[in-house]
Structure formats: C-alpha cells, structure tokens
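Excluded from the complex is one protein chain; the other protein chains are retained at their positions.
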Amino acid sequence: MTSNTTILRWGLYGILILFALFYLLPLFVMLTTSLKSLEEIRTGSLLALPRGLTFQPWIEAWSSACAGTQCEGLRPFFWNSVLMAVPAVMISTIVGALNGYVFAQWRFPGANLFFAAILFGCFIPFQVVLMPMARMLGLMGLAGTIPGLIFVHVIYGIGFTTLFFRNYYVTIPQELVRAAKVDGAGFFRIFWSIFLPISLPIITVSVIWQFTQIWNDFLFGVSFSGPGSQPVTVALNNIVNSTTGVKAYNVDMAAAIIAALPTLLVYVVAGKYFIRGLTAGSVKG
Amino acid sequence: MEWLERNVPKLVLAPSFVAILIFVYGFIAWTAWVSLTRSKLMPRYELDGFGQYTRLFASPRWDVAMNNLYIFGALFIIISMLIGLMLAIFLDQKIRAEGVLRTIYLYPMALSLIVTGTAWKWILNPGLGIQEMVRGWGFESFAFDWLIRPEMAIYTIVIAAVWQASGFVMALFLAGLRSVDTEIIRAAQVDGIPTRRIYSAIIIPTMAPIFLSAFIVLAHLAIKAFDLVIALTNGGPGYATDLPATYMYAMAFSRGDLGQAAASAMIMMMVIFAIVVPYLYSELRPRRDQ
Amino acid sequence: MPILEIDHLQKSYGETHILHDINISIEEGDFLVLVGPSGCGKSTLLNCIAGLEPITGGTIRIADRDVTGVSPKDRDIAMVFQSYALYPTMSVAKNITFGMQVRGVDKATQDRKLKEVAGQLQIEQLLHRKPGQLSGGQRQRVAMGRALVRDPKLFLFDEPLSNLDAKLRVSMRTEIKKLHQDLNASIVYVTHDQIEAMTLATKIVVMKAGVIQQIGTPAEIYNRPANMFVADFMGSPAMNLIPARARPQDGVTRIEIDRDGAEPLVITDPVARDLPAEIVLGVRPEDIHEATGQAHLPENAQGAGGDVMIDVVEPAGADTFAVTHLGGKPVTARLRAESAVVAKTRFPLAFDLSKVSYFSPQDGSRLN
Amino acid sequence: MPILEIDHLQKSYGETHILHDINISIEEGDFLVLVGPSGCGKSTLLNCIAGLEPITGGTIRIADRDVTGVSPKDRDIAMVFQSYALYPTMSVAKNITFGMQVRGVDKATQDRKLKEVAGQLQIEQLLHRKPGQLSGGQRQRVAMGRALVRDPKLFLFDEPLSNLDAKLRVSMRTEIKKLHQDLNASIVYVTHDQIEAMTLATKIVVMKAGVIQQIGTPAEIYNRPANMFVADFMGSPAMNLIPARARPQDGVTRIEIDRDGAEPLVITDPVARDLPAEIVLGVRPEDIHEATGQAHLPENAQGAGGDVMIDVVEPAGADTFAVTHLGGKPVTARLRAESAVVAKTRFPLAFDLSKVSYFSPQDGSRLN
Partner (left out) sequence: EPTAEVLHWWTSGGEAKSVAVLQDQFKAEGGTWTDMPVAGGGGDAAMTALRARVLAGNAPTAVQLKGPAIQEWYEETGLADIGSVAEENGWADVLPAQLAEHMKCDGQWCAAPVNVHRVNWIWGNKQILDEHGITQPTTWEEFNAAAEKLKEAGVTPLAHGGQNWQDATIFETVVLGQGADFYQKALVDLDPEALKSDTMKGVFDELRTLRGYVDDNFSGRDWNLATAMVMNGEAAFQIMGDWAKGEFLAAGKQPGVDFVCWPTPGNGFLYNVDSFAFFNVEGEDKQQGQKLLAKLIMGPDFQKTFNLNKGSIPARTDVALDEFDDCAKQSNQDMSADAEDGSLLPSYAHGMALRGAQAGAITDVVTNFFNSDMSSEDAVQQLADAVAASQM
C-alpha cells in the first residue's frame, strides 16, 4: 500500500468511528443513567459517568417495577411480545418475499399499478386505521388477543416487506429464472431454490425492519391488546410514564434497554447475513 | 390445473390484494367519510359537509404542522439517505470491524423512542447536555440551544430522527451494494474509473430500486413521525414542532375531535399522494429495457 | 411426426421487429443448426421455442402439441444459455442435478447421470465448487451438463462451446454428436463455428436480420447457397463473389470478368445456361486452382481461367492463399502449400466451373 | 524496455494453486497470445496483470514500474472481460465513452472516437440501447469498444471474439491487428481460436494447469513444439504423436514404427540424431503426403514412408483427411481433395522428415 492509500484508510476509519460515537451517545446516556441512583440523577450532571454503580434499577425494571397493580417489572410481558412478534415477522416476511418475487420476476398486466397501490398503502397513518380496525377485529373475534395483533402487524407490514423484496429481486437477471423454468422448476420451486438462497441480505433487512416495527409498536399494542396480551412496550410505557408520580429515570432507562435487548439481539444475529458477493460471477453483462 | 398453474403468481398476490383493498383503501374511504361528519369522541356517520376542512385550514397550528412536515421531511429524507449511503459505501471497503460498526449504526432503530426521547432531550437541552458539557470544557460562548428555540427546534427533531433511521438506510444500501455484480466493478476499475465515480455512476444507478425502498421507508417515517416528537419536544416549544401526525393524534385522542382528525388525515394523504405518486410513476413506468 | 413445427412466428420488442415470419419444421432426430450474423435473432428464436419470451404472432408446436402459451417447464425441453445462467448459490453438482431433482428423478439415477455427464465434460474435480469459482469454459461446461442430464423432447443449445479451447471443443462436439446419434435426440443448436455447423447439422438454417435465408442440409448450404448472403456467410475464407457478364453461345456459356490492367478474362462454362447479362459469379477459394499442373485440374476447370496478377500471398500451414483482383473485387484462391505462387507476379488460375454459383446482382438470388 | 515483466508470479485461491512460477516479459508493441485448455489459468493471469486479483507471490512490472499492489485504475491498462461486464444502467454509447469522460477527454474527441469505434465494431445502430437489449455478440463488441477507445500502456483481451460469427470475427481480427500495427499497441490476448492465435500473435504462451509450457513465435510453437502437450494442443487437426523406436545408423537415423498386421514401417531420417531407443514421433497431418505422385513430395519425404491400411477417409471440402493406425495410435494425414485414397485399403504415405519432431515418451520433452 502506498502512503496515500494508508492515509485514506485512516480517514475512513476516523469517519466511521466518529459516526459510531454519534450513534452511541444516547445509549451511553441511557446506560450511565440506568446505573445511577435516583439521588445522583437528581443532583448530578446527566452526562457524567456514574459515581457509584448500582444494578438495582435493572433488577427493578426486570422484576419489580410497577405497571399498574402488577409490580413484576417487564418480565411477564416479554413473552407476549415474543408470541406476537415472531409469527408476525415471519408471516409478513414470507408474504413480502413472495409478493416481491412476483412483482420482480413474474410481471403481468396491472402488476405495477398494484405494486404502486401497495406502496401508497405504506403511508396510511396508523392513527386513522385504529378505529375501523378495532371494529373489524371485534367482528372477527380477534379483539384483545395476540392473534389479533399478529393479524394487524402482518397487514400493515406486507407493504414494506413487499417493497424490500421486489426492489432487491428486480436487480437479479431474468436469465436465472429462465434457466430454472427450462429445468422444469415451477413458481415455488424457483423461489425456494434460486431466490431464497440469494436473499439473505434482504431477508436481514426485512426482518430487522419488521421486528423493530412490531416489537417497538405501541399504538396497536395498546389499542388492540387486552389484559394478559399486552406487549412489552405497553408495559414499558406504563413503567416510564407516570403522570403524577415520582419519575425513576434510572429504572426507566434500564427498562428501555431491557425492552430493546431482543431487537438488539436480532440485529447482531441477522447482521451476519450481509454476505458479500452472493451473485458474483453468475451472469454476463 | 393448467389455469391454476398459469395464475399462481396472481393467486399468490390475491390475499395481499384483498387485504390492501380493505385495510388500506377501505379505511381511507372510511376516513374520508368521517372527515365529512361532525364526529367527536366516536365516529358518527351523518354527513355534514366540508366544515372540518374549513376549520382545519383556519387553524394556525395546522399551518405550523404542515410547514414543519415540509422542512422535517425534506431534511430528514435527504440527510438520512446521504449518511446511510455514505456509511454503506464506507463499510463496503473491507472494513475490519464491519460487524461491530454495522450493529452500532443500526441499533438506534432497536430502541423504543419512549425513552431515547428522554435521553435526547437531555443531550440537546442546553442546560444539561452538550452545550453545558462543552462550556464545562472552557468554551464559554459555545451555544447549542436549538431545542429551546421555537424556530430551530424542528431541526433537533431532524437530528434525532436521522440518528434513528440512517442506520437502517445504511443496511438497505449495504444489501443493495452486495447484490451488484463484482465483474462490473472490476471492469470499471480497469477502465480507470476512480472509486468515487464507480459508486456514483455505476453502482448507485444499478441500485435505483433500493433507493426507492429507502425513499419510501424514510418518507413513511417522516410522515408518520409521531413518537419522536412526543418524546422529544411533545410538539413544543409551544406547538413549534407539531407535525400533521401529532396534530391528528391530538385531535383524535386527546381532544375527542375525530372529524377534525379525519380531515387532517385526508390532507396528509393528499400531500403524500402529490409527492409519492410522481416518484412512483417515474420509478415504475415500464421501460424499454425491462 | 415433426418434433418441432414453427409456423409464421413473429416476435417484436415493442416497435422493434426481431423475427419475421419464421417457418421451420424438424423431424424427430433432426439436428438443426441456426447460423447468422450476431444480433440476427438466433437467441431470441431459441427463447421463443423455449417459451421464455412471449411471441407476437404465429404458433409453435412441439411433438404435435400446440405449445404457444404453454409454460417452459411443460414443454419438455432442455436449454443451454449463451450467458450460462448458472444458479450462483448452488454447487456445480447441484446445478446439474437440480432439474432432475425438480422432476423427481430418484437419487441413484441422479448420481449416476451426474457422474456420467461430469466425465463427458471433464469437470469431475469441480463438482463441489460454486459457479463464482469457475473459469469461463468451466461454467459453460456446467451449463452444458445441466442440459445433458435431462432426457427432453428437444434440446436447445445457444453457442454452448464458444468458450472452449479447440481440443475440448472437438471432444465436446463428439459428445453432442453421440448424444444425437445414440439417443436420437432432437436438437436446435446455435453456433458461430462453421465447422461445428457443418459437422453436426442434419439441417442448417441461415438467418439474417430475423429473416430465414435458406434451410437445407450442410452440403446444400455450402454448395448451392440460395443467395449471395448465404454464399458469403458460410465458408471460411468466404466464397468469392465476382461481378461478371454472361453470354450464352453455342450450347455453352461464356463468362467475362474484368481484370485490372488487362483485357477481360473470359471463361467458358460447358453448360448452356439461361443467365441475364449481368451476373455475379460465386466461386469458393478451393475451387480456384493453379493452372500449371494441368493434370490435377478437375475436368471442368480446363480452360476456365487465365493469368492473373497476384496481390498477396499468405502461406497458412497446409495451404497457401493467393489473393488477386477480379471484377473490381479481391479474389482469394486456396492453393497447395508447396505452390510456387509469388506476390506481384502474374500466375495462371483456373475455376472449377462445375461448382460455381451464379447470382443476380439485383436481388442476390441464385440463378443456377 | 519491456512493457510487461512478470517475475515468478504465484497465485492461489486458498489451498488451490492456480498459477505456478509464471515468468513472462514482453516488449512494447508485442502481441502476446495466451492459449491453454479451459481452466488452465489464463483469465486468472490477466486478472493478476490487471490487479483485480491479489497475487500470492512474485512481482509484476508494467512499463518498468513495479505495480504489485497498485490498484487497477492506476495501472493504465484496458481490458475486455470474458463475461463482458458492461455497465447495465448505461447506454452502449455511455458504456464506451464513460472512461474517457471520467478522464476529462473533451466532448468532441469522445464523439469522434465513439463514432470511429462504433464503425469498426458495426454497432452504430445500437448506441442508444441498454446492454440488456443486446444479443451476446453485440455485448461482446460493446465490451471491445470500451477498451478500444482507450490509449493505455497495455491491452488485455479475454476471448473477445468468442461470440462472434466467422465473418465478423475475421473483420474484428483485422481491426485488432490494425490497432496493434498502427498504434504499436502492446497486447495480451487470450483466445481459444488457433487461427486467431497464429495470425495475431508475435509471441504465444502455451499454458497448462497454471504452468507455462512454451513461449515462442507462432512459427516456433507450430513447428518446434517444446513438448508433446504443446504439439498436441496447437494445430487442428492435432499433430500425430506416434510411438516409435530410433536407431542411429551410418550417419542417418532409422525410425521403426509398429504397424497393425504387418511388419514395422521403417523410415530413414537422413540426419544423424542422438535419440534414445524409445521415442515419440510427432508429425503434422499436412506433413504426411501421398506417396504416389512422387514428384510432389518434398525431398526429405523420399523413401520416408510406405503402404499403410487406411481406416477412414473424410472429405472436407478443400482437403481429404485419411486416418490410419500406426504405433497403436490413429494417425491422420491431410491429403489433397482429389486424392484417390479409399477407406479399408492400403495406401502409400510418406512423412516429410524435415518437419518432424521427436519427443521423449517419458517426460514428453522435445528431443531434436
């Protein structure tokens, strides 16, 4: 390497690290706050490192913070969220992948119009769907249940998953589909054997997006859940939002971080699948 | 059987089609209807003309909200795209700690705004956060007080929103970058094209569909930006950082003024329509090379 | 029963007409080779046969079934793509067996076929690799392998050997020939290689800009090209096309060719022919002989020639090419390696008139 | 000054060694053609020269500058890829001019060059198309165009004509030749086409499995192959390699070849040679002559032959190939088209001993 490129490389790392610091700043604040005592928060600087570490807030947030009359922390609500998010993410990703595959590789008259309609549907403000959706869920008997929540999340998730997959798949040369068609593979077979294996990066993106949206969703969670099916965000919200009580910032921050751990985990695990050069060398020009 | 086979693609789309028809367009129609009524706490269905719209346009708060949407939307989309693209390109340079950095850039998406809003509020608060810290280092005249200045507060929302979304845009672009045929990049390298131009003229155009995804995602986040505002400024100072989404929420749920909320939702949809449809048209119009 | 029948096929991309009124019919066991200049529509035609491109008009029948509108997988064809189109995430072995697997062929047969084909194609040691790790020729062989393991009604090959070296190409050619003969396979084959076309085909279709110029056996195409385009296109070096004047005379035909800096060359075709005054004489380089060792001349060539000025001499191993100038065109003769021809001198050449073609200078069509 | 100097180059992918100790040096204006079986490492070598693949050992110098580790864009080379690698979103014209544009060549020059190259490549009417709308051969020509508009130190061509029809290929070959001669361009060229190799090269490198077998002029390679691999690989049909026994005798060398169902054929090389007892005789088909019309035999061929049993006769237009069986191998002779040879009969053949090669049966190396 010439010295020139070495300098460039250092610059590159410099910028990347600078951005990393920017991204980490709020997390830093949250982490340090979650490790401080309330007393210290009230008196000290919010950006300072904790003087004395305490893990009490974490323990409290996990197992004894109050959300209503139930003072069991976030723990009981975690499972609800998992039961809701995992199927919803899976279903919406699968549906989106199939839709995207059709839009990208099996065009038919009117397909583009429909695709545009789906995209436009992404923009419908969730606030306006709350009421009619509540009525629909009531009619379907899904009100206040986890399947109801899954249903809602899938409906409003397919727009995005379809978008992601379609736009990824249009960059894949048609020759591959052609070869597979001639090989005798049908619609699903081509999807399964040819497209899914090259979709890891976009599956990652889609899962990350959907999981975040669903896991962190509050509006649907609060509106369409009943007692016993409330997701963790509603519990978090209940812990964090006190109107007339004492605010325990350290517990709030700890709770928020805990609530985000599954998402973080998904990011770390899914992130691995951004594998380079999956399609490299497969096609000419 | 043969029919079935020929129509598999359409059949696969059918459930989505029905769902979108009912749960998106049906609901939009419902909203349009409600916006023409005097619905208050709960929907009522007696039509009552365009009174809600008249009220809406007379409201100074709505004006502010729409203005904010333009400023916020434009800045947020552009900056997030730029940062996301830049980070994706940089990360694509065979970076050592790619996995770690990628996760760091992405994680803001993971955190619920309910509380990152609080953290941001502190960081941006002149008396508690960055300004105070830098002054503490001895730069007494340092000022970073956007949060408390009504005319600047919307930009703090932009900062926090960019912080949250740009990592995801980075991920989208990274996925796109990695689907580009490496032979083409090699050809460009040999052609003597500097790396910068390889990206700008060859790779990025190839990724045009990915840009569409990023645009839709960001535009959607911008238009629906709600939690962020609630958590960071709650619309303040005053209602200087109100956005249509917060306006609508306030009308629908704090104030029990559903008709007004529906009217504002309809205007929002129309604005989206005006911006998104031309873009969609240009992206999806059947091209000769397709 | 024709295995493939193409009837008034039309194909356009938007406004651009690519294929015009294509009519082809081949019998079971036929080996049809499509040739034509780059961009004339060969790949497009294969794609239409395979059902990969919707056609704009006409019908296609495979094994007596109208397949217009039938999906590719139900046409029972195997195809090798010009661009290989290997499945990037599958290993070579998987690429080859995928089609069988889809069709539910049992594992043992798959393995046997895979082994067999890998042997034929000399890719045994590559079976576990991904396409990205192969050289161009290796990819092409894998693409071949994908077709060869199948047992379809019809094989479609789009320049399957273009990236192979001469030796390998010969051995592949033999494999394809065996496939054709042993299994009585029906094949449509696109190639740019004249030798491939001549040695493999039972029937050759010559196309130009989406229009069929001639359909015939290799010998017909070579010896009796239907027009000047075919004459020029097939054979290397190409047939010499020499403007000339024809005059019927006493049961023979006298042909007059302009010569640079000398009176016209006059040769006599011993057959009486009904030719217009202005013609183009088509003669292959190997049908122009040295007129010195008269003993070696075919009977027809006797007297059908004269001295010409040699511009260039190109020795090429087994042969020597001599280029002269007749009727305002360069004319190449293929002479024996040990010929005494010397550039920039006059040298006697004779035309084998039993093998010449006459064309109309107006529309290029064949006259004899 | 050598324009390209490759010194002890090594290249492996992980554990797989692709190139072993490659040493090549070419002068400015040289036209180096790389040939070798599919997968032998030709494209890899080009990639290494271009800097697209990191090398595992050795150095590469271009125009006397050590470029090992220099990025491709700073090596001042132009390359045509085997897989074309066109920029998919740009029109043909843009594909070709993009490099110039980036380098800040003025618009007028760009247009002029584009027009010039488009004319040479016969793609004028395609300039506004996108690569996805082109046929295989058209893509390949665009890829060529991208290189031809440049004026680099070194051109690298990876099978640039493989998808073109014979006519176009000839005319492209001429263009490349012109490029080489008129501009004194230095070129490294990969091809599978023997004629291309022989007519274009000033130097040929024959590779096998990542090892260089011989470097030399086309004539050297053809006439004096360094080993049996080269002998077999170059030339079509290939050189006959006949196991034989050598015995020096009275200032001449007697060569004994086993014949099926007859006593061995004994021929006499008039030169005294220091050969081992067991040898392999290499003789090209065109150096085996009909021994009937003795007058046409080269002097050396006199007496160097005898009657052999003809297995197969293949008339091929200008020539007739006769296949016999000698030393346990099929041996092909290229005879004149009008030869009277008939299959399944005995026929007298003579070897031109001034042109034969002798090889060691042990390591295949050349002995004379």
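Assorted remarks:
We just call them A, B, C and D in the order they show up, numbering each chain from 1.
Rule of thumb we're sticking to: a contact is a pair of C-beta atoms (placed from the backbone, for glycine too) under 8 Å apart; a residue touches a chain by one contact, two chains touch by 3 or more.
In this text the structure is predicted, and so the values were computed from the model without any measurement.
Taking every chain of the complex into account, the chain not shown here touches A, B.
Checked against the full complex, the one of A:Ala143, A:Leu196 or A:Leu264 touching the unshown chain is A:Ala143.
Among B:Arg102, B:Lys121 or B:Arg197, only B:Lys121 touches the chain that is left out of the view. Mapped onto chain A, the footprint of the missing chain covers residues 38-39, 42-43, 65-71, 130-131, 133-135, 137-138, 143-144, 218-219, 222-224, 226-228, 234, 237-248. Residues of chain B in contact with the chain left out of this view: 40-42, 51, 55, 58-61, 121, 125-128, 145, 147-148, 150, 153, 230, 232-240, 249-251, 253-257, 260.
Assume only the chains that are shown with their structure count from here on.
Listed for chain A are residues 186, 198, 277-285, each touching two or more other chains.
Residues of chain D in contact with two or more other chains: 71, 83, 85-86, 88, 132-134, 136, 143. Those residues of chain D that touch chain B in the complex are listed here as 47, 50-52, 71-79, 81, 83, 85-90, 98-99, 102-103, 129-130, 132-133, 143, 146, 150, 152, 156. Residue ranges of chain A in contact with chain B, taken from their complex: 12-13, 15-16, 19-20, 22-27, 29-30, 33, 45-47, 95, 98-99, 102, 106, 108, 112, 114-133, 136, 155-156, 158-160, 162-164, 166-168, 170-172, 186-188, 198, 201-202, 204-205, 208-209, 212, 216, 218, 233, 236-237, 240-241, 249, 252-253, 255-257, 259-260, 263-264, 266-268, 271-272, 274-283. Chain B contributes residues 181, 183-184, 186-195, 197, 201-202, 205-206, 208, 288-290 to its touches with chain D in the complex.
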